[in-house]
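One protein chain is absent from this view; the other protein chains keep their places.
Lettered A, B and C in written order, each chain numbered from 1.
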Amino acid sequence: MKARIHVTLKNGVLDPQGKAIEHALSNMGFGGVDAARQGKFIELDLVETDRDAAHASVDEMCRKLLANTVIENYSIELE
Amino acid sequence: MKARIHVTLKNGVLDPQGKAIEHALSNMGFGGVDAARQGKFIELDLVETDRDAAHASVDEMCRKLLANTVIENYSIELE
Amino acid sequence: MQDVNNIKITAEIVKEHGLTPGEYDRIVGAMGREPNYTELGIYSVMWSEHCSYKSSRFHLKKLPTEAPWVICGPGENAGVIDIGDGQAVIFKMESHNHPSYIEPYQGAATGVGGILRDVFTMGARPVANMNALRFGEPDHPKTKHLLAGVVEGIGGYGNCVGVPTVGGETNFDPSYNGNILVNAMTVGVADKDKIFYCAAAGVGNPVVYVGSKTGRDGIHGATMASAEFTEDSEEKRPTVQVGDPFTEKLLIEACLELMDTDAIIAIQDMGAAGLTSSSVEMASKGGVGFELNLDKVPQREENMTPYEMCLSESQERMLMVLKPGREAMAHAIFEKWELDFAVIGEITDTGKLTLTFGGEVVGDMPIDSLVEDAPEYERPYVPTPKREVADVAAVNDLNQAVMDLVGGPHLCSRRWIWEQYDHMVMGDTIQRPGGDAAVVRVHGTDKALAISTDVTPRYCHADPVEGGRQAVAETWRNITAVGGTPLAITNGLNFGNPERTDIMGQFVGCLEGMGEACRALDYPIVSGNVSLYNETNGSGILPTPAIGGVGVMADSSKMATIGFKTAGDVIVLIGDTKDELGSSLYEREMVGNNTDNPSAPPHVDLALERRNGDFVRALIENGQVTTCHDLSDGGLVAALADMAISGGMGVSANVESDLPLHVALFSETQARYLIAAGAEAAEEIRKEAKDAGIPVQVLGTAGGDRFTINGGAVDVAMSELAAAHSDWMPSFMAKAS
Partner (left out) sequence: MKSAVIVFPGSNCDRDMAVALEKITGTKPLMVWHQEHTFDTVDFVALPGGFSYGDYLRCGAMSARSNVMKEVIKRAEDGVPTFGVCNGFQVLTETGLLPGALMRNANLHFVCKDVRMSVENTDTMFTSDYAGDSEITVPVAHHDGNYFADDDTLDRLEGEGQVAFRYLDDINGAQRGIAGITNARGNILGMMPHPERMIEPAFGGSDGRKLFTSVMNRLG
């Protein structure tokens, strides 16, 4: 089973990379971008085939390693 | 309109980050992760309301800035 | 997997592999049969310009490579010199031009990774990185992107590995618009009796693969052909490699740990043409054969063919021959560092490289033929014509010229670059970037290494012989200016297409000049790298033989730096100034030079170079001088400005000369230094110089807040000059493209 994880910054956390993208896009003449945010996208190939078990395990991986919950949110999709 | 962009490494391109995540997960006792890959996830808030126009413009942003097409692929979703 | 070895070798396939029909016939002759596809691939990389030096070997042989302190000259992974106290310095420079143009971050990063491996392979702990960079003109649409990416890549790799990047050089010229140059250099320190070489020995001994897994990275030339066999039509495989500095750091530590034992017989990094060239080189040097079982090669991707495994340029890998019975101990070390370790074959007495895969022999080639039979070309050349001495016009506004040059792309501060490099990690950098040479203490001692990279492509283009001399002399001078004794050099020879007689003429001329300078200065060449075919659409780069010099300083506390230290210090010019504005920076920037028929560059008088330099070095070693700067691009004005800006104080100077003022100020006559010292000390130095027959002139004093020459002929506010000097690059890089 595949897990697709999105790790994004929480609201209110400053996002230097997003800011830099906004800046660069506007410098390059791309108008009309109000805001840009950058997060991470992690894909895992899991041996587990049970969805619930997989979800529980990936959730733990996110809490313990993949996301820093002080500043980041995460979401999990299973395929 | 919101654009959600995934930037991932092309097939066959070494992914040191993914490799390190695999390693760390296994060191932490999470078995059963065959492979991990890390990419970027970028969200843009666009002023544009026309889907086709938005897509064309984000596609150009990806080619010119957001993705390094020598080693990365990208995909765009509009919301 | 499809069996690529069933493919019939056609003229087309031979051509795609970059081999001429004549070269192919030579392969068939050497093997006594037609090669199969895998074998053809292996010959093509082994006989490539990059691996075989087929166009350059004949001329490289003429370079001086010996001195009593040279432990190992060219031919191994890097050069080795003796620095006394049982210690050796190991160093080399390498180019990564083409990959850096395609993908500046990864290209530059993997360039750094590759040169680091060349140095720690020989048993050295890398202690310093340097780089020599050439970009197109600042206004060219790609320049900023390339500069930003290259600098980030060099930093990204070096910072993570934890080796300080302590200096380099950065030039702009339109000839690099379509072909930038990225030369990286690594310097390491080893115990003299613990140096590792690549010659394999001992029939039956295990051949061991360590480091990262092999993927389909950087399989060149033949990529297209091979893509068709992998049923992977969705996307063309990128030929750029991605560097993994974290793994490199682990590899350094693991290799050095294993080198502390007596397990290693031979070791070699997998550089260009990876597994192939490393095994061939080890076998050839040792006069043995290698049998490799490709099934044992750690693989990152599925269904890799023998062809791909042999030609892959995946990074962060090494090959070793171990003493029998030491495998388990070695394995434990690599396991601790979380790196792959696999015994992939053994040494044979067949003199052949034998490859098996899936139980079958998929390649069987005589080692000798891969190395010794490689073609060597004595390419025809036309020497560059002698140039006329130019009469370079004066500008109307000297102040403007000073501001434009010192505050322009060519002389401005490179701080924007080196602040992105960790230049202090390892705790021994005692002269940071921004001076003449970087100075790095030999850990735990009072000794230090002085390192500088230099070349002036303008001169090499106008007169390759002078240019070659000058490049070597400038590194020698830069090392001298900090108080170091120059010992040896490495080089990165970047030229255009050697099949053009004029380009080959540049190559031959530069080498001739380099050789002369090395001999005259007792400053041999111990390692280096050649990069040819640097051109786009038929227009070649300026000939750019980048030189990396290394010197040693017995007492690092005596080191000199360029900044003025005390207001009132007297400034003294050592060396004569001649009318030598030809091919100078001033000529190019203020008057414009004729690129088709450039004017004669300054002459390098090597005897004078040595006399003036030895005099200056003695002053530093005796503790008479701690402020010193050599004169190079931009002449006297540029050097004075550097010293003033770096010291944070002004200058009041008076230049006495029969030459027109603009010539006296901007001439690039060689073998000159500026020093500054207290009034009494300066007077003493003037006398000593006079007595020794060294040309000397007292110019004035440091201090104040203006940059003043000849009573106002030049007079600008220091604050403005300093701001222009420091701001050009950051504002250039911040500008929207």
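Everything below uses one rule, namely that a contact is a pair of C-beta atoms (placed from the backbone, for glycine too) under 8 Å apart; a residue touches a chain by one contact, two chains touch by 3 or more.
Quick caveat, the model's predicted, so the values are computed rather than measured.
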item: Where the missing chain makes contact, among the chains that are shown; value: A, B, C
item: Candidate in contact with the missing chain, chosen from C:Phe246, C:Tyr533 or C:Phe732; value: C:Phe246
item: Listed residues C:Asp364, C:Asp422, C:Glu609 or C:Glu668, member touching the removed chain; value: C:Asp422
item: Interface with the unshown chain - residue positions in chain B; value: 16-17, 20-21, 24, 27-28, 38
item: Interface with the undisplayed chain - residues on chain C; value: 152, 155-156, 159-162, 244-247, 249-250, 337-338, 418-427, 429-430, 432, 441, 556-557
item: For chain A, the residues touching the chain missing from this view; value: 12-17, 19-20, 40, 64-66, 68, 70-71
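Everything that follows uses one rule, which is that only the chains that are shown with their structure count from here on.
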item: Interchain centroid distance [CA atoms averaged], chain B/chain C, Å; value: 35
item: Distance from chain C to chain A - Cα centre to Cα centre, in angstrom; value: 40
item: Chain A and chain B: spacing of chain centres that average the CA atoms, whole Å; value: 10
item: Partner chain B, residues of chain C touching it in the complex; value: 102-103, 105-106, 212, 215-217, 232, 234-235, 237-238, 240-244, 246-247, 300-301, 314-315, 338
item: Complex interface listing, chain B residues touching chain C; value: 9-16, 19-20, 23, 68, 70-71, 73
item: Interface residues, chain A side, partner chain B - complex; value: 6-8, 18, 21, 24-25, 28, 30-48, 57, 60-61, 64-66
